[in-house]
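Here the complex is missing a single protein chain, while all its other protein chains stay put.
Chain naming follows the written order as A and B, and within any one chain the residues start at number 1.
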Amino acid sequence: MTNTSPATKADTSKLEAESRNATKAQLIEFWYYFSQNKGAVVGLVVFALLVLTAVLAPLIAPHNPDFQYRDSFLVPPFWEEGGKATFILGTDAVGRDILSRLIFGARLSLLVGVMVVTIALTGGIVIGVVAGYMRGSVDTFIMRIMDIILAFPSLLLALVLVAILGPGLINAMIAIAIVLQPHFVRLTRAAVLSERSRDYVVAAKVAGAGHLRLMFKTILPNCLAPLIVQATLSFSNAILDAAALGFLGMGAQPPTPEWGTMLAEAREFILRAWWVVTFPGLAILITVLAINLVGDGLRDALDPKLKRS
Amino acid sequence: MLRFLLGRLGLLIPTFIGVTLVSFLFIRMLPGDPAELLAGERGISPERRAEVLRQLGFDKPYWQQYLDYILGIFQGDLGISFVSKKPVLDEFMTLFPATAELALCAIIIAVCVGIPAGIFAAVKRGSIADQAIMGTALVGYSMPIFWWGLLLIIFFSGILGWTPVSGRISLMFFFPQVTGFMLIDSLLSGEKGAFLSAVRHLILPSIVLATIPLAVIARQTRSAMLEVLGEDYVRTARAKGLPPRAVIGLHALRNALIPVVTTIGLQVGVLLAGAILTETIFSWPGVGKWLVDSISRRDYLVVQGGLLLIAGIIMLVNLIVDVLYGLINPRIRHH
Partner (left out) sequence: MNFQKSLKATLLGASLAVIAASGASAKTLVYCSEGSPEGFDTALYTAGTTFDASSKPLYNRLVEFKRGTTEVIPGLAESWEVSEDGLEYTFNLRKGVKFHTTSFFTPTREFNADDVIFSFERQLKKDNPWHEYTPGTAWEYFNGMSMPDLIKEIVKVDDHTVKFVLNRPEAPMVANLAMDFASIVSAEYAAQLEAAGTKEQMNQQPVGTGPFSFVGYQKDAVIRYAAHPDYWNGKEKIDNLIFAITPDAAVRLQKLKAGECHVMPYPAPADIADIRDDGNLTLMEQQGLNVGYLAYNTKVAPFDKKEVRKALNHAINKQAILDAVFQGSGQAAKNPIPPTMWSYNEAIEDDDYNPELAKEMLAGAGVSDLSMKIWAMPVQRPYNPNARRMAEVIQADFANVGVNVEIVSYEWGEYLSRSKDEARDGAVLLGWTGDNGDPDNFLAVLLGCDGVGGSNRAQWCNDDFEALIQKAKTVTDKGERTKLYEQAQAVFKEEAPWATIAHSVVFMPMSSKVTGYVMDPLGGHWFDGVDIAE
């Protein structure tokens, strides 16, 4: 909020303190609503644990995820007959410890989520704000492009993009980010459209704020709530899509311990070694579920309309 | 209404042109070598390779190729599969019924289970039942369906032996394809047990494919219901002393279903994407698997035509949903 009238120091500091208090109050209110949703809290705890696992992977993992124990191919989990205590969840076809691979895989999945959301969110916001703010032909052009992207099933488009860029985790991330981008663009644009005629924007404009400042400093912060919810959704979608690409052999390439890729490698053992199939999928499900729980909580806490219904 | 319809169609044209461009450019950006692929380890000489590319029309300048492509679209000619040497459109038409049948069954399951579950959860808001339904829906929504499919195969086909592992119908049955929909064709054939066999083959894949739309629909129905139940006219109806069943049935449901219809329409894209994975897992002979195979085989014209057709179908369904939405909710039309 720009204030062009000359203000005394005391006024400024008072204002700042007030706005800080207001932010604090907002946060407290947010946390109040968020914590009302028990599922969301559970999701947050699980997610925090996953982050911790990913960060501390080298410390927690009992084995090197790529080391092949040549005398232990396809060892079942320790509680099964023939299991070994050192391989808690068993080993895969070349004798690598599944638990360690899952732990290291958490890094990749979270990385995918973070990277994809960062790319899609940044790109989406910039494009969306430009479209919503500029209106006219720029807007039409951008929105038609988004329509084109949305006309394809996301996974199919991602698959073709990865085929063009070459299989691999980085390229999979780029492809998924491109595919998820239009949702952010649409959301941002819609929010900008509804905000740009509001009083405070008009006021800022009258006060002589430049285009960039208007777009990103004045309008954008007021459209954040739906974007945050969408970002959470995209985070889980990105993990699912990356795993699906890995499963189709177009995502992370072996020996990368990416969960979807592990699942693809395990397919041939489906009837013989259930553990190589079961655990990577379970890891994906738990992660995505935790993030979606958090997403639900965020939506409840941020969306004023649903808040009180 | 007509203006509304024309307006929507007008919006579609640039998108469609964009889709043709994207599908055209994408396959020319695909690295790889179909001629080399066809030759395998034995290899192909550079002269033969050039010859093959010439026959496929890949030696012409890009603008010419694009023009041929567009002209072909108007004549219903999407080129010929490099592998099978059959017209792309013919291949699509023989495979699409399988995908459509699977997707329809999935959406029917999703709607028939999802809407009642959502209504029930909304009405019993906060109860254990509500929490259980919404919890399950969230798990379904978070499900990596390729893994879910494998689990179902292990359990129902592997351990219990209740359902067949792959295919559309038992090989014992052989009858002409009339509609391409196995359920209908099996009934038309009049062969005993054919219909049952088709159902048994369809059940697991359609459950897998229905999982995510089901969860989305249940969640959407619940929140739409909650919103409507809080509106004034519903409160009024309640205050007038109408029995709860009538309130829900007459007033709330009809209005709550409007956003749900949109949601169902939006699931078409999700279904087609899901079909890629489901068909791969269950060896289901549909267009999803066909496209994935064609991408890895670098069957360029199939990928190009397939992308166009799939996008076309999604756009068409979205248009229908839009129009339906406009019909149910006249307010929209004037925006």
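A few comments on the model shown:
Basically, contacts are C-beta pairs under 8 Å (C-beta built on N, C-alpha and C of every residue); 3 or more make two chains touch, one makes a residue touch a chain.
Remember, predicted model here, so these are calculated numbers, not experimental data.
Checked against the hidden chain, the listed residues B:G114, B:P144 or B:P164 yield one contact partner: B:P164.
Considering A:I119, A:I270, A:L285 or A:L298, the position touching the chain not shown turns out to be A:I270 (whole complex). Interface note for the absent chain: among B:F24, B:Y69, B:F82 or B:Y141, the touching residue is B:F82. Touch with the chain that is not drawn comes from one residue among A:I60, A:V94 or A:M134, which is A:V94.
Where chain A meets the omitted chain, the residues involved are 66-68, 70, 73-74, 93-95, 163, 166-167, 249, 253-255, 265, 267-273.
The chain not displayed touches chain B at residues 31-45, 48, 51-52, 55-57, 80, 82-86, 91, 93-95, 153, 157-158, 161, 164-168, 170-171, 174-180, 283, 285, 289-290, 296, 298.
We take it that only the chains that are shown with their structure count from here on.
For chain A in complex with chain B, the touching residues are 39, 144-145, 147-148, 150-156, 159-161, 163-164, 166, 236, 240, 243-244, 247-249, 260, 263, 267, 270-271, 274, 277-278, 280-281, 284-285, 288-289, 291-293, 296, 306, 309.
Chain B meets chain A in the complex at residues 11, 14-15, 18-19, 22, 26, 29-31, 135, 138-139, 141-144, 146-148, 150-151, 153-154, 158, 223, 226-227, 230, 269-270, 272-274, 276-277, 280, 288, 291-292, 295-296, 303, 307, 310-311, 314-315.
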